[in-house]
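A single protein chain has been omitted from the complex, and every remaining protein chain is retained in its original position.
This part shows subunit A:
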Amino acid sequence: MSSKNLILRRIREALGGEPAAVDVPRDYRRGPAPVDLDLLVERLVDYKAVVHRTSDIPGTIRGIVGSGTVVAPPGLPAEWVPSGSVRDDDLSAADIAAADGVVTAAAVAIAETGTIVLDASPDQGRRILSLLPDLHICVLHPDQVVATVPEAVARLSPGRPLTWISGPSATSDIELNRVEGVHGPRNLHIVLVEEEAAA
């Protein structure tokens, strides 16, 4: 007997009889709830992300990057890409790691938890892009922000590779306190676009 059949037989014998009928109570908040952008900013800052609220996206990005070199996903709007940047066209890991930073868009953000989610769309790029450089600049529009986790799950497509990011890389492994800065980007900047620019 194959191990698959063996395991399935063991399970059926362990359970005995019919599949269990279990009602799942969904009395928790599932939304939609009003979005509080100030709460998002507060939660992002609490986990050591730097937040820029602005209507000048290119200028803000240039200010953060300074003279550093950044990589950009193929679909990032051209006006956001600082001069001297490298577009990802199947760049090697070493090339990406050598960049000072990366600029991406986002798919969804969650105010209550201070989380941004990337779904590898063309303006966010391959997962490796936002992983190796030490600086990640993420441009976020207010209409991408939801209040709670259930609303974010509802907006996302599980068929895409997803990366949920809440603050810069951190660890709780030393005496169970949060310390920022391990393997992922140690600097996370969120450019939160003010309403008038988004319109």
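Some observations on this one:
By definition in this document, a contact is a pair of C-beta atoms (placed from the backbone, for glycine too) under 8 Å apart; a residue touches a chain by one contact, two chains touch by 3 or more; residues count from 1.
We adopt the following convention: contacts and distances are computed from a predicted model.
Choosing from "Fumarate reductase subunit C", "Lactate utilization protein", "ABC transporter permease" or "Cation acetate symporter", the protein name stored in UniProt for the chain missing from the display reads "Lactate utilization protein".
In the complete assembly, the contact with the undisplayed chain comes from A:168, out of A:82, A:101 or A:168.
The omitted chain makes contact with subunit A at the following residues, 2-4, 6-8, 10-15, 19-30, 43, 47, 90, 93-94, 97, 110, 112-115, 120, 126-128, 131, 149-150, 153-154, 158-185.
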